[in-house]
Structure formats: C-alpha cells, structure tokens
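These notes concern the structure reproduced below.
A single protein chain has been omitted; all remaining protein chains appear in their positions.
Just so it is clear, A, B and C label the chains in written order, and each chain counts residues from 1 on its own.
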Amino acid sequence: MMDRLLRRCRIKSSLFRECLAEFFGVYVLILFGCGSVAQVTTSQNTNGEYLSINLGFALGTTFGIYVAKGVSGAHLNPAVSLTLCVLGRFSWTCLPFYVCSQLLGAFLAAATVALQYYDAIMDFTGGHLTVSGATATAGIFSTYPADYLSLWGGVVDQIIGTAALLVCVLALGDPHNTPAPPGLEPVLVGAAVLVIGISMGSNSGYAINPARDFGPRLFSYIAGWGDDVFRAGHGWWWIPVFVTCVGALLGALLYELLIGVHHPDSEPEDAEDLKAVHQQTVELDGMQPQFDTVKENGKHGIFSITSADIG
Amino acid sequence: MMDRLLRRCRIKSSLFRECLAEFFGVYVLILFGCGSVAQVTTSQNTNGEYLSINLGFALGTTFGIYVAKGVSGAHLNPAVSLTLCVLGRFSWTCLPFYVCSQLLGAFLAAATVALQYYDAIMDFTGGHLTVSGATATAGIFSTYPADYLSLWGGVVDQIIGTAALLVCVLALGDPHNTPAPPGLEPVLVGAAVLVIGISMGSNSGYAINPARDFGPRLFSYIAGWGDDVFRAGHGWWWIPVFVTCVGALLGALLYELLIGVHHPDSEPEDAEDLKAVHQQTVELDGMQPQFDTVKENGKHGIFSITSADIG
Amino acid sequence: MMDRLLRRCRIKSSLFRECLAEFFGVYVLILFGCGSVAQVTTSQNTNGEYLSINLGFALGTTFGIYVAKGVSGAHLNPAVSLTLCVLGRFSWTCLPFYVCSQLLGAFLAAATVALQYYDAIMDFTGGHLTVSGATATAGIFSTYPADYLSLWGGVVDQIIGTAALLVCVLALGDPHNTPAPPGLEPVLVGAAVLVIGISMGSNSGYAINPARDFGPRLFSYIAGWGDDVFRAGHGWWWIPVFVTCVGALLGALLYELLIGVHHPDSEPEDAEDLKAVHQQTVELDGMQPQFDTVKENGKHGIFSITSADIG
Partner (left out) sequence: MMDRLLRRCRIKSSLFRECLAEFFGVYVLILFGCGSVAQVTTSQNTNGEYLSINLGFALGTTFGIYVAKGVSGAHLNPAVSLTLCVLGRFSWTCLPFYVCSQLLGAFLAAATVALQYYDAIMDFTGGHLTVSGATATAGIFSTYPADYLSLWGGVVDQIIGTAALLVCVLALGDPHNTPAPPGLEPVLVGAAVLVIGISMGSNSGYAINPARDFGPRLFSYIAGWGDDVFRAGHGWWWIPVFVTCVGALLGALLYELLIGVHHPDSEPEDAEDLKAVHQQTVELDGMQPQFDTVKENGKHGIFSITSADIG
C-alpha cells in the first residue's frame, strides 16, 4: 500500500530524476562532511581530530555517490560536470540543471547541519556567530584560507587540488587502464578525497568543489554569520568557485595527454566494434549514468555518446 | 563425530534460526562497540581515542552483519526491521520476534563487556558505578546527551542520524542504483556507521538503534548503575528507543521519494519478467534474507515478497 | 636462468610446502605487528599511537594470510589449527608440524624486529632491557597484563578475545552465510583483528594467538630480557598459550551452535550432490588450503574432507 502511494510520485522526466539524484547526493556529501567539521569544532577536538574531518568528507563523498550514481552518474561537483562537458562526455544543456541541483543540495545540507548542531554551536560560541576568532564557527560550512596564504598561493592550491581530484577520478573510470571494480567506485573516489584532504588540506581546507563551498557559504551568510563570510581572507570566496573549475580542466587535460589518448585500441574501426566498446564503456565508466536506449529511441535524449567517448 | 553431535542441535523452524542470527549479530555488534568504549574509558584515552570508538561500532556492525546476513538478512536494529515492514519488505508477524532477539543480544553483550572489563572498571572507578562525574562508566553501555543538548535538540539529532543510516543502507541495497558488491555489504554498512559516528556523534553518542541503546541500558540498570541510567539527561532513555524509529521511517521515505520510486524499469510487465527481476533482487538486495522456496512450498512462510518489493 | 636455479629448490612434499607457508605467514604477521609496537615504544608515541599498533597487527595478519593462504590455508595461529582439527576440517597428524612452523616464524620475526630496532632500543633503554619500568621494552615482543588485571580476569579476557576471533573467521568462511569475496578474505580477517585490538586490547594486549605470544617471548628470554618475561604478571605467559585455545574452541562452538548447524541445505542427499557442494566449499571456504586430488589419488593424503566439512 505504502509502495503504491510512493509509486504515484514517480517522475518520468529523466533530467528531473537526475537532478533529484545530484541534489540528494550532494546533500549526503555535505551532511557528513560539514557535520564532521561541526563535531570537531564544537567539541574542541575531543570528539574527533583533523583526520576525522578528512574521513567525514571522504565517506560523505562515498555515500553521496552511492545515493546518486545509478541515476545521474554522481558528478556531485560543478567542476566535474563542466569538465565532462568539455571532454564531450556530458551534455552542455544539462549542465546548468545539474549545477543548480548541486548547489541546492549543499545549501540545504548546511542548513541541516546547523539544525543538528544548533545547541552545540550556541553553547560553544555563546551565541556569537563569527568568521574568525577563538570561537569562529563559519569554518563548519565553507573553507577559509590560512593566515599565511597569499592570493596566488590560494589560486595555485585550488588548481593543484582539483586537478589531483580529476586525475584520480578519470583514472578510476578509464576502461583501458585499471578501472575500479564495479560497485566500489564510490569507495575509491572517497579515498581520493581522503588523500587530497591529508596532503592538500592545510592551506585552505581543500574545497575542490564549487558547490561544496558556495552552497554552505550562502547558507552561513543568510543564517547569521553575515557578510564576513564573503569578505574574509581578502574575498577568498570566489577562488573555490571559479579556480576549482580551471584546476579540474587542467587535471583532465593532464590525464588525457599523459595517459588517456595513448591507449592503443581506442579507435574502433566499424560501427559493430564501436557498439561493443560502447557497451563496455557504459558498464565500466564510473562517470556515466546508466542508460540503455540513448540513441535508439531518443527517449532520454540528453546524452550523446559518440566515439569521442572512448579514450 | 563433533560434527554429528552438533548436527543433532539443528533447528528446523526458519523463524527460530533467524532469531538466533539476529541475536548473535547484535551480540557481536555490541561486544565490539561497547567494548571499544570500555577500552577508551577505563584506559583514560591511552589505549584509544574517540576515533577508536567510531571504528569499534563500525566494525562491530560489519562483523555482526557477516554473522547474521545469510540467515536473517541482518537487520540488527529494530528501527530497520520496522521500516522494512512499513516498506512491505518484511513481515509484521516476525517483527516482535526479531526485536526481542535483538534486545536480548544487546543485553547479553553488555554483560559480556562488563565481565571482560570487570577488573578495569573496578580499578578505574574504585567500585563506584556512576552515570556522571569524572569516573562515570555508564556511558560504556548506553548513550547520554551532552550537557548542552535540549530535549528538542536530542530529538532532531536522533531523527537526522537514523535517517542518514537508512538512506545509506537503502542506497547500498538498491539493485537499480549502484549496489554494494556481493559480500562487501557488511563492510559498507559499517562504513556508514563510521561516518555517522564521525559527523553526528557529538551531541548524544549516535545511538541510531533502539536495541543498541536499550539492551545495554537495561543491563547497566540491573548491574549496579541504578535508576540514574533512566533519569540522566532529563529522562533521555526513550529518545534513542522511539525517536530513532521516526528517523528511520523518514530516511526511508526520503530515499524512496527522491531516488527509489523513479527508477524507470521498476514496473515489470508480466509474471515471467517479474520472476526474473525478483531473483535478481534477492541476489542483490542486502536487506533480504536468503530464501529459495518462499511461495512454492510455503515451508518458511514468513516472507511475502510481492512486486511491491521491486522499486 | 635465475628462474631455473630457483626451480631446482622445489619441494615436492606438500606438508613441507605448507609448513614453509605457515612459517612465512606468521613471520610476516609478527614482523609488521611487533614492528609497530617497537616503533611506538621507542619513538615514545611520536611516530605512532595505540591505533598504529592495532593497524600493525591487523595489516600484518592480512599480508601474512596473502603470503600463505594459497598454500596452507593460512591458519597462522595454533589455536585456529587446533579448532579446525576438532571441527574435522584439518588433520590431527599435521597439527604439530603447523604449530612448530608457526612458532618458528614468530621467533625469527621477533629476532628480525630486534635487529631492525637494535639502535632504537639501545638508545631508548640505555642498554637496559627490562620487562617493567619507564623504559620497558619486553612489550615489543609479547603481551603483559595491565596492573589491575587478576588471574581470572586474564583468563576471561583471552577466552572472550579468541572466541570473538573464531566467530568472525568462521562467519567469513561460511559458504552458507555471507562469505567474504574471493581474494578479500585476508583483508577481512585483518579487520577482525583490528576491531579486537580496538575493543579488547586494554586488559592484556590481545594475544589471541599462542604462536604470536610465545615465539617472541622465547626470543626476548634468550636475547637479554631474562626470565622476567616468564615471571611478569604473576606468571602470565601460559594464559596466551593455553587459554586462547579454550577460547577458540568456545568461539567455534558458539558459531556452529547458533548459526552453522542450522543452515537448511547443509545435508546433501547423494554422492553427486556431495561432490558439488564439496567443490563449492573448497572454492569458498577461506580456511581450507587448495587441493584438487585429495581422495582420488591419495598423493597429498593429509586432508580428509568428508561431508562433516559442510555446515
């Protein structure tokens, strides 16, 4: 009965379904990720440490992908969606819908973390919601640079961090390399986020994802931390939003130039072969949503997988 | 010979077998989980830290599931069993049997932890078994809220935590999404418990399971900690028991509404297809016990898997 | 050429091969396990912490199993070998050979650790090799009880710890339950050792393995720590040697009585079925060495797998 009620809510539009999945995936990512920062911050390191935060974002990514991957391919990151468009593996038309869903998921997850940790934040700060100082809590939601970091240092930091993410993600999903075992891609992408946090988190908190940073920042702006969230770090906010996209493109370019384009068998000769490889790609490539009938009936229509995909 | 003796003990009732498995699974979960709290508490953080406790409950869950999954489906949590009933994936008739087995397992595991750490607890407390204060040890067994937490804060905390658990568990077992690889479901559900502990453990110790909290609390009440275990935190005890069930239902509803019901191919057209998908579900769905002959001969009889299962 | 030389060393006796594998597997286990204790002890917790030691023994177990499993089944623990004999899954004739190999591996690994950490131990202790005191280093090699632990407390501790190990190991290898995925059994047995260290390590250092404790203790006795290694803790040494065997048997009994014997399809009716199940068992059961021709030609002869194996 319950099930019959639920089924009435079924949405037929595949784009809408995918946007729901991206929304929910990013929601889970941020709920666990920012939640772990909230726990470490408000407990003053007694209920966790820096490594807990790394694990929180890593496993948040893992479960965000498990929630969304079968439906939308689980980009969960506007910089990833953009890069896939540039590589010809995702549709430019869908890009704005994905990005908005990702931002909305991050915004609402930040609100949920604030709700869950409301008493803790009030107790820790005495009610003063600040961006800096001994009881600063804005860092629960979005990233801020270390005091020593220059503007160019921040740009370089986010370029390298996001490029490293894309290199790992593309390697894990490359069917001509050593792809992650089916069903474990989410764990391995989470491991990539873990190692980036362990090795590149110190300068500015490894945003490496515009939605992860801007959605919660917007929430903290509205929820009482004020316009300091945009002014702090000499106007740091735009670096995790725009520079990460440059980093993602650079990382993809590096992987393709050094590894991807050189795979010897990546140029199938006739349509029959193409289809076979295509099928294989769909099964193996961790970055692609599931679809069976893309070109045949044009029902879903938003993905145009061509031979450009292979390699 | 040994084996022949053992075989005389074989139980034919499948419900009884499943109850034994639920009992033993929760026993293992609590033995490792509460054991890790006992270790950190009585060694005053020298033989472990907060992260050890998170790992203890996470791996306790993993091995609890390995012990029980092939027999009972390894719910190991009354809130999970209840939610599966509401979703039509588990029988209401079996629910009370499962819940009692889970409670009994948690109770006896708490007793075992108290036995194993008897000398340590006596040495640490000087024999004074208390719920609060510098040498409080009641927290080894069940959860207590942080001082700052309000009643509503506690309710919200347990709803969000248990909802997060169900979202992860349903995603891992959804054959139309990215299901966990066969044989690794226990590890991944353990990882979900780990990230919940890392990001949602600070307010009240992430009970997210009525049996995990109430069974050991009952033991500590009987074993000498007295009725403070029920009075502490302004009568906190009922929140992990009842509010977690609300959270579990909310989480399941969210997953189904945002992801589950929209899978395009979840409405097979004829009986043949139904059966095929059914088989697949059984193999892939981490939440279902193994059964081959459910409807055919009615021997086991307690599971009624209908098309409502798919989706 | 190198390869041709190596091939001249081939040993045809399968028992000898298996003993070499057990020897080398335990060697790897102790090399990493005791090595991690040496690192934490001599660096005074700057290059590691309690959790490092738990990880050292866990991953030591994992790689010990990878080294030996394909040849000998990787018992790596006399208490496990004994239990498999009692369950009818291992030959009593081979037991003493396995146990001696395991002890020798542990002894030589302890010597290797002492060699690798020679300078560090000399620097840390000033050359005084002691069992107790601020610069005690005997704990690098074998386990010693906490000051508060009574004799009975120690007995209970080792019984519960080793029983927990066997419950996990039997569950992971039970083809009628949720067996570990092929090739990942070593990782999951390592995870069991990890959680035992996290939740049961505080009282007496979770020996749970006679060879792990006695081999290195013998080495430390000979190498300069003197007969204090046997007298410390009111003659603690025999508890990890003998009580662990009782615990292993109890754990196996519990798993079989609560889960193992009740599997419905564990009584095949005719020889054909038996053989089919047998094959499956061999492939799935993490506890069995590889063998193809056990009864057919009697060449290896040491394993007698009967229907008692199934269940």
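Definition applied: contacts are C-beta pairs under 8 Å (C-beta built on N, C-alpha and C of every residue); 3 or more make two chains touch, one makes a residue touch a chain.
Just so you know, these numbers come straight off a predicted model, no measurement behind them.
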Shown chains that the omitted chain touches within the full complex: A, C
Residue of A:122, A:198 or A:223 in touch with the missing chain, whole complex considered: A:198
Missing-partner contacts on subunit A, residue numbers: 49-51, 54, 86-88, 146-150, 153, 156-157, 160, 164, 167-168, 171-172, 174, 176-181, 184, 188, 191-192, 194-196, 198-203, 254-264, 267, 308, 311
Residues of subunit C in contact with the chain not shown: 1-4, 6-7, 9-11, 14, 17, 20-21, 23-24, 28, 31-36, 38-39, 42-43, 46-49, 51-52, 55-56, 59-60, 62-63, 65-71, 74, 112, 115-120, 122-123, 181-187
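One rule holds for everything that comes next: only the chains that are shown with their structure count from here on.
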Core chain by centroid distance, with centroids computed from Cα atoms only: B
Remotest chain, subunit C as reference, centres from CA atoms: A
Copies subunit B and subunit C touch via same or different residues, half shared test: different
Inter-centroid spacing, subunit C versus subunit A (mean Cα positions, whole Å): 42
Where subunit B and subunit C are represented by their mean Cα positions, the distance between them in whole Å: 29
Residues of subunit C whose C-beta touches two or more other chains: none
